[in-house]
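The complex appears here minus one protein chain, its other protein chains still in place.
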Amino acid sequence: MTIEKSLLAVFSDLEPAADAIEQLRHLGVHDDCMNVISGVPVTEAMLGRPNQWTNVPRLAMGGAILGFIAGLFLAFSSPTSYEIQVGGQGFAPVPVAIVVVFELTMLGMLLSTFLGVFLDSYFPNYRPMHYVPEVSDGKIAVLIECPQADEQKITDALKKLGAESVQMAEAQHL
Amino acid sequence: MSDKKHHNPEEHFREQHLMLDPMPRGQMNDMVMESMHTTSWKFWVVAAILAVISFIGLGVDWYRLIMEGQGLAGVMRPDYWGIFLVNTVFWIGISHAGTFISAILRVFKAEFRRPFTRAAELMTTFGLVQAGFSIFMHMGRVWLSYWLMPYPNQRQLWPNFHSPLSWDLLAITTYLLSSTMYLFLPLIPDMAMARDRSTGWRKTFYKVLALGFRGTEGEWAHLRTAMNIFAFAIIPVMFSVHTIVSWDFAMATRPGWSSTIFGPYFVIGALHSGMGAVVMVLAVVRGTMKHMKYFIRPEHFEGIARLMLIISMAWAYFFFNDYIVQWYGGDKWTKTLLHWHEAGPMGWMWFAMLIFNIAIPWSILWNKKWRSTPWLLFIVGLLINVGMWFERYIIVPISVTINRMPFTWRLYQPGIEVPMGIGTVAFFILLYMLASRLVPLIPVWEVQEGQMAHSLTKFGRETVMTVSELE
Partner (left out) sequence: MTTIDLNMVGAKGALVEAAEGKWGMVIDQDLCTGCQACVTACAMENNIAFVGEEDAGYGRSMHWIRIERFWEGHYPHVKMTHYQPMLCQQCGKAPCEPVCPAFATVHSQSEQVNVQVYNRCVGTRYCGNNCPYQVRSFNWFDYNDERINKAIATLKHQFNPDVTVRRRGIMEKCSFCIQRIHKAQDKAKSEGREVADGEFTTACAQACPADAIVFGRVDNPESLVSQLMAEGHGVQHLSELGTLPRVTYLVGGQ
């Protein structure tokens, strides 16, 4: 069994980071063992990385459906628990229901979109993590998990490609 | 471009456009952090005065209003509704600016929005807080307002969803929650930025709010997707909120109110006052906070002012549309109401509304130089807001004077709602000032993203700005 090591390479720009990722792939590091940490949203295409999977749209749709059902309940079921007539209108008129259902659908959708970010990104998370604060200064960090045997080889390759620093990543409190 | 030929077009462009004047990210971070930390004694003096005014308006006066009764306000028969509802509509209107700027301009990829989306979104949240206060001030028995919540609160009885006020409750709650979430999502990376460069209690504050954000590919992907969904979905919510507010009036059996155009007319009116308020806030932020002259430039004022001009024209269009249909109908009560608006004792307000909302914006904002001048725009924004407050005042207490029972007609005289209304204004400014010390007002990562995407390209002999799509 090999011992997994985490390396954190910091690049000053997109170009060398993208080159490094390609090089890492040649060195046998699988895409799943890499992660890029950046201070601006860098798209997968820019770095030549596979697309990220996100559940947020599906959760949003699910929330919208739940909100829609809640709206239908408020509009059509809640008046039946105590029937009161007002202004000669029906107990649960459709025009009124449209307003209620619309608002609850949107509320359900937006709430679950928001919660979706929390679920997908494991927020809030205050445990120690691999991180360098320079990232928010615009640097791009590549986090690599590799067998201990390959560590030296990878470090040298990254340095050659212009990494500002390559260090053993240590989980720390942010 | 400008008629003044610069010897070096690139230098000229850099001066003009934030997006073409990139700075290292670290430097921008430091500038934004410094702008939060630099607080002069004048800030605290103003904050203290505002705190006192808010305390009197929202504390002392509200306590008296609750303990003694709505009679302290100027309401009576037939003016059951007074300035509290004027303020509710006004504050909801102000809150529309944030969503308009950060959602609609994001959807349409208007690049000039980048540095001030957060400043506008903060207005949305804080404006809605004031709107909430105003509507609760209005209620005769506010201590029972939980009966309006959608749950079977007494003998299996739910609230009455036939009432536009119930729709309002649902819509405003949805809007307050979603606009706060929409404020928070793009704030997470900036909170992480602030976390990385602060110490002490601020470190703890930012650490908690940054939620452990690092900026991994996954985090960005989820965040970007969510912001995209929000940008599209919050637009219909925003329209529905002010449309439903307008239905509080349009659904009523009253001359002058029963109008099908009230929905879009109110939405445009909300944007009119909201944009005016955004421009005021930006002028103050630029003038008083450190380093803000780099981020907020005349080009941004120019962009907003162009929207203000268009919105002013749209407002005039809807106003006239409402007016001429009511006038042409010839109903005797409506005719009396229109006459009361123009020639009644508050006629000055009707004309001031037209001058502030139409004449002044149109006569100033057509000129590119004038509309790039922050102090001038501050005045225009202020007048538009006064004009829009007048508009709501005319729609609520002045219009309800005229009903179908002439024996009851009586002019409204405001009472305690004036200091309480001033209290909401003071509290809004106070919240904003405190937030400007705690929240990075500039979304740094969005500015950097924009700067990455912008470049200069030469077509023949002309140098032009180009934007590439990074998504």
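Read from first to last, the chains carry the letters A and B; within each, the first residue is number 1.
Everything that follows uses one rule, which is that a contact is a pair of C-beta atoms (placed from the backbone, for glycine too) under 8 Å apart; a residue touches a chain by one contact, two chains touch by 3 or more.
On a predicted model such as this, the values are computed, not experimentally measured, just so you know.
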item: Contact with the hidden chain (one of B:Gly98, B:Pro115, B:Pro159 or B:Gly344); value: B:Pro159
item: Touch with the omitted chain, as defined above, among B:His37, B:Lys109, B:Arg141 or B:His339; value: B:Arg141
item: On chain B, residues whose C-beta touches the chain left out of the figure; value: 68-71, 75-81, 138-142, 144-145, 147-148, 154, 157, 159-160, 162-166, 169, 248, 251-254, 400, 403-408, 410, 413
item: On chain A, residues whose C-beta touches the chain left out of the figure; value: 76, 84-95
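Keep in mind that, in the parts below, only the chains that are shown with their structure count from here on.
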item: Residues of chain B defined as touching chain A within the complex; value: 24-26, 29, 150, 152, 155-158, 160-162, 167, 170-171, 173-174, 177-178, 181-182, 184-185, 188-189, 192-193, 195-197, 207-208, 210-226, 229-230, 233-234, 236-237, 240, 244, 445, 448-449, 452, 470-471
item: Contact footprint of chain B on chain A as seen in their complex; value: 35-44, 46, 49, 52, 54, 56-57, 60, 74-75, 78-79, 81-82, 84, 86-87, 89, 93, 96-97, 99-100, 102-104, 106-107, 109-111, 113-114, 116-118, 120-127, 129-131, 133, 135-138, 143, 174
